[in-house]
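Not every chain is included here, but those present sit where they belong.
So that you can tell them apart, the chains are marked A and B in the order they are listed, and the count of residues begins at 1 in each.
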Amino acid sequence: MSEKTALTPATHTTPPAAFSHGVKKGNLLQVAGQVGFLPAAEGRPPTPAGPTLREQTLQTLANVRAVLEEGGATWDDAMMIRVYLTDVGHFAEMNEIYNAYFAEQGLKEAPAARTTVYVGLPKGLLIEIDALAVLG
Amino acid sequence: MSEKTALTPATHTTPPAAFSHGVKKGNLLQVAGQVGFLPAAEGRPPTPAGPTLREQTLQTLANVRAVLEEGGATWDDAMMIRVYLTDVGHFAEMNEIYNAYFAEQGLKEAPAARTTVYVGLPKGLLIEIDALAVLG
């Protein structure tokens, strides 16, 4: 019997509804859909890191990583990364940013699986990412 | 070695293809994408609870819950809830309905993680939800 615990990095903005940025139960860790919001600041509404795909992708990956770390996990524990883009034309650039980012993360195990699809997102957001991890 | 078992609430309409409304294996329970169909009625094709986002969201959540319960789980066991909407303009209203619904569920543990994206759905459907749960 293990309890489900919420993972809420101190930097994260409050979720806009009754969900957790991440949860952990047993050896499973699920990261909720993260977007490119900057760290929360008192009195400022959730604000994207910038208008560009690069800025938002890097901030989104940082936000996913923060949730993983809050649960004692690293990118090496990630099994699946789901990438939601709004524009098929962003695929190549996102991959470049993604590859460069992960090259710097010093992964010791195989990269996670990934699915990328093209959906609608709230105005101003170009990317959303969630992740499933298995610890230990 | 544990077997995978199908979870088919008596109220549910027959899936439109060779898939299960839910499956359970070991301590993992996966709920298939649920929409706002009313309980199955002899001779009636699958019918949404109503045309509004509120009606469909509440019926969809009830349908997800029925699958969880069929597998001996509750919302407290849910790790991830995936919400598919058809219209970005529905986000705020869906969150209100979602929050009020979960406030009434008496969760004892952290709320599940969640990802919401905007996709196409068959005509007349405004929302689809699936869920991953870990029991025990």
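Note that a contact is a pair of C-beta atoms (placed from the backbone, for glycine too) under 8 Å apart; a residue touches a chain by one contact, two chains touch by 3 or more.
This one's a predicted model, so the numbers in the text were calculated from it and none came from an experiment.
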*Which total copy number does the whole complex reach if 2 copies are given here?*
3
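Following the convention adopted for this analysis, only the chains that are shown with their structure count from here on.
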_Whole-Å separation of chain centres (CA-atom averages), chain A against chain B_ = 23
*Could you please specify the touching residues of chain B with respect to chain A in the complex?*
27, 76-77, 79-81, 88, 91, 95, 98-99, 102-103, 109-119, 132, 134, 136
*Quick one: in the complex, what on chain A touches chain B?*
1-6, 15-23, 25-26, 28, 30-33, 82, 84, 119-123, 128, 130, 132
